[in-house]
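With one protein chain held back, the other chains of the complex are shown just where they sit.
Entry: chain A
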Amino acid sequence: MTDAALTVKDLWKIFGRGADKIIGTPDADLSRADLKAKTGCVVGVRDVSFEVAPGEVFVVMGLSGSGKSTLVRCLTRLIEPTAGEVVIDGHDITKANESELRELRRTHASMVFQHFGLLPHRQVIDNVAYGLEVRGVGRKERREKAAEIVDLVGLSGYEMSYPDQLSGGMQQRVGLARALANDPSLLLFDEPFSALDPLIRRDMQNEVIRLHHELGKTMVFITHDLQEALKLGDRILIMRDGEIVQIGTPDEVVGAPADDYVKDFTSEVPKSHVLTLKWVMREPDGQAVDGPVLRSDQIVRDAARTVLDHRGPCRVVDGDTVVGLVDDEDILRVVVAEESLA
């Protein structure tokens, strides 16, 4: 699969002295706590491999300390990985020298940070233009380009403001604009909205969805918030203690959690908002059924009205084949389960 936008293979990050000598030895199989006790080294990322397709939004989710922020930093070697391979657009990052790495960061992958990381002594426009500036783009040209991007993220009129004059949400728009200004093929987000209050966070999530529609960039999005992951992600990688627990689409993660850890996570998710009919339908029993036909990848919530109105089983199809049936009971099971949770 060389056409992937991002390929990560056998990636390890172990913090501490002599970390590179651990991989390949039996010590590497020790749990995080045991390894720390034995060698003083801490595993950040343990043998992680995945691929991200062009244009995909790939979410990495985990609690704090799960290694997700370390993982995303290893992708552009803001943290030097201990072992493994990262390939972005066909370029092997892990083998790049200083200047190749700089070039990759300048043109292929940009990152948006949790605490924004804006330069407090520069106006918005010059913060956005910073990536172009370090590339050596002339002042006039980079300001023009930056002004376009500022417009794109909805900050028109604030070009000359300083970061500390903006709200948190607006500062993160600047961070987003700065990442977009380089026109990278890959955008990395490290918990970008965790520091924002819930309403602003929702706005920003919608903003990301809008930008994804408009620009079609590949995105790797780190979050500890499952709702956010389900909302944004085409696929979700769930991490714990530096390891992959599960990779799957939102409905797979909710419908078929890999273990109790993921199950626990997803237990409070409103399932009807995530699960598709595929997860709630019954086997077709051969009887002829009339009435509405529904697609198997339709979200339960969206199909509910049709099914409940019909007062009988509805057909679920994948393409032209009937793959199952749903009736009001199947729908209510999902919805009522949520009620009892709440």
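Keep in mind that, in the parts below, contacts are C-beta pairs under 8 Å (C-beta built on N, C-alpha and C of every residue); 3 or more make two chains touch, one makes a residue touch a chain; residues count from 1.
The rule is short, and it goes like this: contacts and distances are computed from a predicted model.
Chain not shown in the complex: UniProt lists it as "ABC transporter permease subunit", one of "ABC transporter permease subunit", "Acetolactate synthase", "Aspartate carbamoyltransferase" or "Quinol:cytochrome c oxidoreductase iron-sulfur protein".
Between the chain not shown and the residues A:P26, A:P120, A:P198 or A:G319, the one that touches is A:P120.
Only one of A:K36, A:R106 or A:H310 touches the chain withheld from this view, namely A:R106. Screening A:K36, A:R135 or A:H273 against the full complex identifies A:R135 as the residue touching the chain left out.
Residues of chain A that touch the chain left out of the display are 76, 78, 101-107, 110-111, 113, 115-121, 130-131, 133-135, 162, 175, 178, 182.
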